[in-house]
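Here the complex is missing one protein chain, while the rest keep their positions.
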Amino acid sequence: MKRIYLDYAATTPTHRDVVKAMLPYFSDSFGNPSSIYSYGQESKGAVEKAREQVANLISAHDEEIVFTSGGTEADNFAIKGVAYANPERNHIIISSIEHHAVIETCKFLEKRGFEITYLPVDKDGLVDPDDVRKTITDKTCLISIMHANNEIGTIQPIKKLATIAREAGVYFHTDAVQAAGQIPINVDDVGVDLLSMSAHKLYGPKGVGALYIRKGTRLVPFMHGGSQENDRRGSTENVPGIVGFGKATAIALEAMTGEIERQTRLRDHLITSILEQIDGVRLNGHPTKRLPNNVNVSIDYVEGESMLLNLDLENICASTGSACSSSSLEASHVLLALGLGHEQAHSSLRFTVGKWTTEEDINRVLEVLPKIVARLRAMSPLLKSHK
Amino acid sequence: MKRIYLDYAATTPTHRDVVKAMLPYFSDSFGNPSSIYSYGQESKGAVEKAREQVANLISAHDEEIVFTSGGTEADNFAIKGVAYANPERNHIIISSIEHHAVIETCKFLEKRGFEITYLPVDKDGLVDPDDVRKTITDKTCLISIMHANNEIGTIQPIKKLATIAREAGVYFHTDAVQAAGQIPINVDDVGVDLLSMSAHKLYGPKGVGALYIRKGTRLVPFMHGGSQENDRRGSTENVPGIVGFGKATAIALEAMTGEIERQTRLRDHLITSILEQIDGVRLNGHPTKRLPNNVNVSIDYVEGESMLLNLDLENICASTGSACSSSSLEASHVLLALGLGHEQAHSSLRFTVGKWTTEEDINRVLEVLPKIVARLRAMSPLLKSHK
Amino acid sequence: MPDIQSLYSEKVMDHFRNPRNVGEIENPDGTGHVGNPICGDIMELYIKVNGNTITDAKFKTFGCGAAIATSSMVTEMIIGKTIDEALEISNKTVAEALGGLPAAKMHCSVLAEDALRSAIDDYHSKQKKGKSKAKAKKK
Partner (left out) sequence: MPDIQSLYSEKVMDHFRNPRNVGEIENPDGTGHVGNPICGDIMELYIKVNGNTITDAKFKTFGCGAAIATSSMVTEMIIGKTIDEALEISNKTVAEALGGLPAAKMHCSVLAEDALRSAIDDYHSKQKKGKSKAKAKKK
């Protein structure tokens, strides 16, 4: 049975051309980019080329890109970096649907004397720009609002939000881990100061990411050590990983327009059909301001993991809430923030399509899912009590 | 002209078998280990197998290993993790020859209210256990002393130092980035609480490392995010990197005894011959308590980088001080701590042999180096003034 | 290439795929309702008792794989047992009978134990009421 992977938001397979680009840097051109001999300079050249490719994806300058070990590190770096660089300010504003990498970092700072405002979102997951404006104080050092949500795909009005921050003289960070490579981003146009990316969400390797840091932004390093990355991040560069990230962004940029169209079609086909074929389904996230690849529904009376396991038995990979929180037992904080009841939050199912998803894959889901739901509903104590 | 790589302490080529072990996890078994479907569990299984392999190298329990993005992160994690977990204590003791990853982390904490003691070393680079004992106060939360130094190869009496820490009820961390995989380490025997490793120093990939955390050690996470790594480090696991690290430790463990003997022989041949063939040479680091692969000499009247470049023209890769500090212009803090004058520190040359170094490689260095030194001395203004 | 791995043991997956005794019992001798929507696990257990022996058991569960499998397993384990024997079943026995559960999922097996105790409590209280009714009639 062919495996149908519909969890591209959790992670993507590394593109074969990306792996090919990485390979020479493991055992052949393996020099340390900090070494002055030509062998080391070769690696350095490869890292700098990748920096240019990554910068290109978001229309940044090369020197504004710092490579990290992933999206989580980029988020930690941005938030702690600004917090520690501005000791006279101790207030941070984030949305209540941020990724754990942002929320947990803020909770850590909260315990250490910072004040965090968690902004609400509306039923579709949108932050209200007025809320941002109203909560800024003269103690605010940073506003961090994600570009697109990893669970429900909702895309925030980043340009509006960043403009409010800039007018107030407050740094603006956006976690663009899910948006980068999927939808066009131009850092100058939107006016963000800091932006997080992760390679493994855009067909690059796991364990590499980047933080965009607008020139002039005051930021304390997060990873203290050697003088790599222009003194902004110590540690021997992950050369193959960085080269792979660069290659992946180049591929993503080229394929973007076509993929947006193709994936949006698949996404809408899946959403419409599920809503048609199954009763008691709610679409989570904004109907149109959403990532081209994201489908998130709550299916009444049926628990998410039991659907996942049944789908897995049919060789279909999906997710319920964020993959990261699957070992936690709480319902997704994102779905609860939309105003869903706990039962609905536990009944969510996320399909995220990608480069290699076909119409047939979607049709196979539509063939299988209604049966699974019927079977599980038959054993659900909730359904009866609602009859 | 064959390339002669004698900078294994800067980084190592990834072993071909390691790359082979990694390859399936890029584009085939690429699932997110946090995902509950079998695809994700496959990745999780691979990560757990690697954890066992890494634990094996240092005789630790699997659950005491947390994967990181490298040695620098492991050092940051250990130090900040203990510092923040013990708010009633604010004193940290380190040696003055630690790697930048340790020193810069401590300097960051120093600015934020911590007190740091930088212990001196003797002319061979050894820390005096009595100094450690004397500087412990009831405010001391952590002692961090590296297992083996990256520049001069000196191996510290870790067991003695860790015992002093334990008797005083203070956590002990050791940066074993250069020692792990090269010399035997048994965490229970030496009694350390925290130990840093990095894959790319032992023929694994760049961008992966691990922190050993003895069961029961109170530590705050460094990378805040999802619940990966048993809630101790957020971020999607670098599955191929971790698998590669595991494989590399397995290979290292098997080859260790033989390699120690072989490399020690090459090392001593190189040291003895340089001292014989060139005047005005000083061996830096301890003559016997040193890593099997490390040769570090100061060659009077000749600046290090100019020797490196000349060696590079002969296709020989070496280093002067730490590769990490090559973009800094200051003389190595390690060499200065030994009591060397600035001129001697700038005249240092490090050769580090490895798995693929041969007797011929060493002989080629011995053929080329005296000529390079003679040529550079002829243009040295120092030589004349010393005549 | 790595082996196929799964979060759950084969036995768990067997009970998950083919849960035994799904459904309700009309006029049960005991019913247990446990769990709460906040943790996302809800279970109903119905038992039929003859003399002192559980002769039938059925369940309905809203929950993860472990919740469904332990529900199924517990019904299979109690049918044919006396009430006292059934009371000796703990969440550990259920998990063991399933060949173990992932650590993070052990709490789900508590759900099955709780449902069992709750159904037996319900049975006992019905018995008491029945007896008092019977007594009342005799008078």
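Just so it is clear, A, B and C label the chains in written order, and each chain counts residues from 1 on its own.
The criterion applied here is as follows: a contact is a pair of C-beta atoms (placed from the backbone, for glycine too) under 8 Å apart; a residue touches a chain by one contact, two chains touch by 3 or more.
Keep in mind the model is a prediction, meaning the values are calculated, not measured.
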Which of the chains on display does the removed chain touch in the whole complex?
A, B
By the document's definition of touch, the residue of B:His15, B:Arg51, B:His100 or B:His346 touching the omitted chain is B:His346
Which residue from A:Ile4, A:Val18, A:Ile36 or A:Ile316 sits in contact with the chain not drawn here?
A:Ile36
With the full complex in mind, choose from B:Val302, B:Ile316, B:Val334 or B:Val365 the residue touching the hidden chain.
B:Val302
Residue list for subunit A contacting the dropped chain reads 24, 28-29, 36, 38, 41-42, 44-46
What residues on subunit B make contact with the chain left out of this view?
301-306, 309, 313, 327, 329-331, 341-343, 346, 378-382, 384
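We adopt the following convention: only the chains that are shown with their structure count from here on.
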How are the chains arranged in terms of who touches whom: line, ring, star, complete or other?
complete
Between the pairs A-C and B-C, the one where more C-beta pairs touch:
A-C
Farthest from subunit A by Cα centre, which chain is it? Let me know.
C
Per-chain C-alpha mean nearest global C-alpha mean belongs to chain A
Distance in whole angstrom between the CA centres of subunit A and subunit C is 40
For the pair subunit B and subunit C, the C-alpha centroid-to-centroid distance in angstrom is 56
What are the residue numbers in subunit A that touch two or more other chains?
305, 309, 327
